[in-house]
Each structure stands twice: as structure tokens, then as C-alpha cells.
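All protein chains but one are shown at their positions in the complex.
So, chain A:
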Amino acid sequence: MKLVRDTWLIFQRQFQLLIRNPVWVFVGVFQPVMYLLLFAPLLKPALRVSTQAEAYKVFVPGLLVLLAIFGGLFQGFGLIAELRAGVIERSRVTPVHRLALLLGRSLRDVVSLIVQAVIITLLALLFDLRVFIGDLLLAYLMLALIALMTSAVSYGVALKVKSEDALAPLMNTVAQPVLLLSGILLPLIYAPGWLQGVAEWNPFAWAVDGTRALFAGDLGNDKVWQGLTIIAVLAALGVFWAARQFARSVR
């Protein structure tokens, strides 16, 4: 109960600060829209599909997963600024639930990601993308879990390294192979066997496959529950680990 109350308090504050500076919506949507406008048109011939809508069915879910991964991984920067301002230390001398310090922030990240995802989905509708609302909501759940995991991990790492200079290269180094090995830009069915083999060990590849299956209206596909399960387990682990970093001493 205290956890829920404290999480809500932290979430409220973080969300209030977020909407006070609405530039993020523009920044957060601008890049994916560029992908939609400038990259997606290449896909119809490249993927050898007959309509643009089919290309979007493949590309939009990948793009959303990409957003979730990157959106989350770079949240740690904000936390380092908070560390420096002494805000985290100020919270840690209060009896606030340690997990709430993490969850309140990560849930803010999840909400802002979903807002971006909705805007992008709506725009894609203009390009004739069609998807069932039920499938779409399940896909959003997947995205939410991804963002929860990546933002939690990012916060945990930020508390460990305590400096932007260390966090930026670290996150880029992690994000790049994860991105390439998840078939986000082009599906991995085009990949050679060895590459597919490696990608099988990338949980985000499963998430992308699952999300694509949902956008294709293929709810019964095993990839859906497999992707959701893998990501849910990893999100739980990530949250557990990062919450421990909040509980331990930080400067």
C-alpha cells in the first residue's frame, strides 16, 4: 500500500515536470516520423511486398520497439542530473519506499513512451496501416514492458557510474548490437543463418517478432506469448536490480 502511494507520489512529480516542458513530445515524435516518411518508402520494393500498407505492418512495430529501447536506455541522464542536484539524497533520508523511487520514474517513462507510440500509430493509420485494437493494446503492453526494463536498467547503471560521460558510451555500446540483432529495421528472415542464430539470443528480437505478429493480426502466433514472457521476466529482473541500487548508498 505504501509502495503504491509512494510510487504515485514520485510518478506525479516526475510527470508534472515532464509536461511542464512539452518539447519532449515534439522531439520524441520528430525522429520516428522522419523514419516513417523518409525510410519506410524504401521498404515496399526492398521487402518485395505488394502494398505500402504491408510494408508499414512490418516496419511500424519495429520502429515502436526501437523507440521503447532507446527511450528507456537514455533516461539515466535525467537521474544523474537529479543525483547532482541532491534530489535523490533528499528522498533517501525520508522513509519513502525504495522501489517507489525507481517505479515512479520508470512508469513516467512508460507513459511518455505510450503517448509517443499512440501518436506514431495514428500517423501510420494515415498511411493505410490497419491493426485490430485488441492486438494493438497487447503490442502496447509489450512496448510498456520493454520501456520499463530499459529505463530501470538505465537508472540502475546511472546510479552505479554517476556520470554522463560514462553513461553515454556505455548505453550506445549496448544499444547498437541490440538494435542490429533484433531485426528492427529489416526483418531477420533476410539474414544469413549464423546471424539468425545469434539473434535468437537477443530478447529484443523475440519482442520485435511478437510485436510484428500482433500488428499482422496473428494473435495465435507463439512468438506473441514467447516475446511477452521473455520481456516480462527481464523487466522484473531489471526493476529488482535497479531498485537495489536505489536502496544502496548513492552520492
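Some observations on this one:
Following the convention adopted for this analysis, a contact is a pair of C-beta atoms (placed from the backbone, for glycine too) under 8 Å apart; a residue touches a chain by one contact, two chains touch by 3 or more; residues count from 1.
Just so it is clear, contacts and distances are computed from a predicted model.
Its record in UniProt calls the unshown chain "ATP-binding cassette domain-containing protein", which is the match among "RNA polymerase sigma-70 region 4 domain-containing protein", "Acetolactate synthase small subunit", "Fumarylacetoacetate hydrolase family protein" or "ATP-binding cassette domain-containing protein".
Considering A:Pro41, A:Gly86 or A:Pro177, the position touching the chain not shown turns out to be A:Gly86 (whole complex).
Taking the whole complex into account, chain A touches the unshown chain at residues 2, 6, 9, 13, 16-17, 20-21, 82, 84-87, 89-96, 249.
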